[in-house]
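In this view, the complex is presented without one of its protein chains, the others remaining in place.
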């Protein structure tokens, strides 16, 4: 896809850093995300992807830098406030509300946009329909298998009507047909202008989906660009294959 | 081991009644009862851990609290059915004997109690630092997975720790009963609360912290009683407890637990 | 899931059948200490690892590498008896690995250097090491083992009275390896020892592993860091999406295009 500079930026990170004690888990990372675009966040294990993800969604405080969403500074906003503004997220380890049914799980975020039970239930049903869980609405969420829990996570994130969606490794552990299905589904989400930031290890998915990729290693952004550019960058290959330096 | 044991004080009470029964029925001196009660208390602790607490490993942390609360109610009310509600105590022959140490007059019982406490502290210290089992206990409390990987059966460590805890509580009751009155229902919670206060003051999982916390609680209660109001003596410890919980949850002397 | 017409970016995944050619274990090495025999592993309805075979022979340093989610840690869980294979079998010293707690694995003679090191933070370096010889058999040789560990890692000797939490990440990794050696194991398994370490320290740790391997102890090294593993190991297995894609002598695999594919999906 051609990069269009004209389209408005929905999310912007400026020189974001997160330190834990002496450790710089995320070090001076900046990027922009535009409407309807997909940004892939990759890097070897322990590179700081999850920390950056949590810093953007408010679960980990920034040490310095700024996160701007639709022009307003959200760097200090708690997670629930970011959700209300339209930043939706999934959790890497699926977190259904275990004692509740599938429908009730989606009802909870749906209440955010529809305070009345009837409307909320209709909207929750619609979200379940989209992820293909409509027939399981009355099942206990704790009894779903991994692939369906993953979809439930997505339905919950969609129910808050996000303008930008943060997806945390939603492809992991899926078998090839389910993976293909999920890739198509994620692509469909951007049709209405929703922007997506995804942390992903399955390279096939990242490469197929992303408009733009950021590569982290040791907390720093070491490369960015289109999938083709990034995956052929010697620096990235080096980081992935673990060339520290050539002994 | 980070189990909040609600029945802690009730084992103190069990110790007290044990001493009373053995003294009145068999004429045993509390010090003699101590020798019998320590191993039995240990055994009781191990059995309870195996029967109840060890089954509550993969459940929300609140359930261990509820289970020990249930245990506490069972112990209290069983004692109530057996001994009635009226306060009891134990008058030993040397109960009123005193010793003069320079300007201070100390009762023999308090001296003996103090001596036993010192022995127990020294014993615990030696156990934790200089025995294999003691090292295994410390290792388990610092990193359970790491302990398993070097071959420590952490489940049996948990039983051991609970057993020692119960044995020491029972012992404390036996030592204290000549100076105190005991009732089946009220006494236990009072001791449980004090134990919570002491451990929170000192920091969980830390023997020196527990000792420091104990001393601090004593000082806070005495100073508060002397300079603010005697009536609120029991409240000062609780206020200190709340302040520490809110401001410094790792305890006054606790290190921030680092994961390595 | 709703069907969406999409622009044909889908790339049919190629068939990565493993080439069991070069580097096949020579028959003269006797029986393997660890033998994983075409296992299928998974949770619930999910199959994470399928048809994986892997052997570690006496004195070998074997690498098991793959990107995140490739199934490395699932294989480790199976070797340590935490999950049972659905198909195939896992033999340690000729005996099937049963279901059990981690401490039973230690009793069998498998030492594990876990991800994240899992040290005892408020104990000294020497106390950490000494606990490695907690079981009765290794305890008899504690003093000798300790001398051996200090011999391998002289830095630790200088810090033996310091609490583990105060040491650098690299040194903590040495303690974890040293603690595992104190068990006098028949097999050493290491899970991502380079994780979270700065580049300079990664090299240090890798050299330490090489050093341990030279004492003749068989090692299974599970890592994401392919390049480092290829440099120090004798043989390497590469996993992708729960299947072996390449295996062979590490020297022959350096620069292998399939490894790059396995990691970058290209």
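Going in written order, the chains are labelled A, B and C, and every chain counts its residues from 1.
We adopt the following convention: a residue touches a chain if its C-beta (ideal position, glycine included) is under 8 Å from a C-beta of that chain, and two chains touch if they have at least 3 such contacts.
By definition in this document, contacts and distances are computed from a predicted model.
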*Could you tell me which of "Branched-chain amino acid transport system permease protein LivM", "ABC transporter", "Diol dehydratase reactivase subunit alpha" or "Arginine N-succinyltransferase" is the UniProt name of the chain missing from the displayed complex?*
"Branched-chain amino acid transport system permease protein LivM"
*What are the shown chains that the left-out chain touches?*
A, B
*Of the residues B:42, B:162, B:191 or B:241, which one touches the chain left out of the display?*
B:241
*Hidden partner chain, touching residue among A:70, A:100 or A:134*: A:100
*Selected from A:23, A:70 or A:112 as touching the chain missing from the view*: A:112
*Could you please point out the chain B residues that touch the chain left off the display?*
4, 52, 55-56, 59-63, 65-67, 69-78, 80-81, 85, 185, 189, 193, 196-197, 200, 229, 231-232, 234-235, 238-239, 241-242, 245-246, 249
*Hidden partner chain, residues of chain A it touches*: 57-59, 78-81, 83-84, 88-89, 91, 95-101, 104, 107-109, 111-112, 115, 117-118, 120, 138-140, 143, 156-157, 159-160
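The criterion applied here is as follows: only the chains that are shown with their structure count from here on.
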*Mean-CA-position distance for chain C and chain A (Å)*: 31
*Once bound in the complex, which stretches of chain A touch chain C?*
44-46, 130-132, 145-147, 151, 169, 172-173, 175-176, 180-185, 187-188, 191, 201-204, 206-208, 218, 231, 236-237, 240-245, 247
*Within the complex, which stretch of chain B touches chain C?*
132, 135-136, 138-139, 142-143, 145-155, 255, 257-260
_Please output the residues of chain C touching chain A within their complex, sorted ascending._
1-4, 6, 9-11, 13, 43-48, 67-69, 192, 194-196, 198-200, 202-203, 223-229, 231, 259-260, 263-266
